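One structure is given here, and the rest of the page talks about it.
Here the complex is missing a single protein chain, while all its other protein chains stay put.
Right after this comes chain A.
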Amino acid sequence: MAARSVLMSIWTSFTGLKLGVTSTRLSAFQRINVPQLPTLTIQSRGVRQVVEKQEDKTTMIEGQILDVPAGPQPPNPEAKCPIYRWNLQHKYNYTDVLLLSQFIRSDGGMLPRRITGLCPQEHRKIAICVQMAHRAGLLPDHKPKLPEGHVPKRLKPQLNRYLTRWSIKSVKPIYKAGLKWCKKRMSVGHPALKNNVRYSVKPLYIKH
């Protein structure tokens, strides 16, 4: 009974489908016996606005589909991952905040992969870039909400940094760096981004 009501709700939601520009993956429920739409249509759930109407004794809560104008087409619509759809594979960095901000929550955490649709490698790279952007202070409005009236005990030193791989508290000072042939190097950036496009001749310098 519950399954039948779920499938009915899926069918009604399908009738209200918009032929959106970007494709989304079907949820787990929809993969079970759902009538196949013609392959030419790209499906997307429209953005819905919740509208509450109060009559005598009944309250009608309706999700009205907003008419959002279709954005620009991705150059590679057949790919599964959004980064591959827009051909941005090896082209983004921690400085591209406009791109990174589309994959984070309002308190700075990453959105889950099953919602954004990223492939696992790109999800990891975006997570690394988001971490580096947070540590560089490029996302000042995406900090976690502190409880009200919270006063920090000790003022933290405001040090500017960029391309920080490790978290600040986890790193220990290198008291004995060693000789040139066996030096303990300080790591900068992340090796996951080593395949990024470089327009200069110099190679990526990770071990400083």
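Here is the rule we use: contacts are C-beta pairs under 8 Å (C-beta built on N, C-alpha and C of every residue); 3 or more make two chains touch, one makes a residue touch a chain; residues count from 1.
Definition applied: contacts and distances are computed from a predicted model.
Chosen from "Large ribosomal subunit protein uL13m", "ER membrane protein complex subunit 4", "AP-3 complex subunit beta" or "Exostosin-1b", the protein name that UniProt gives for the omitted chain reads "Large ribosomal subunit protein uL13m". The hidden chain makes contact, of the residues A:R105, A:R161 or A:R198, with A:R161. Only one of the listed residues, A:V51, A:L66, A:M186 or A:L204, touches the absent chain: A:M186.
Looking at A:Q89, A:T116 or A:N196, the residue that reaches the missing chain in the full complex is A:T116.
The chain not shown here touches chain A at positions 20, 22, 24, 44-45, 71-72, 74, 82-83, 85-86, 94-95, 97-99, 101-102, 116-118, 136-142, 157, 159-166, 168, 171-175, 177, 186-189, 208.
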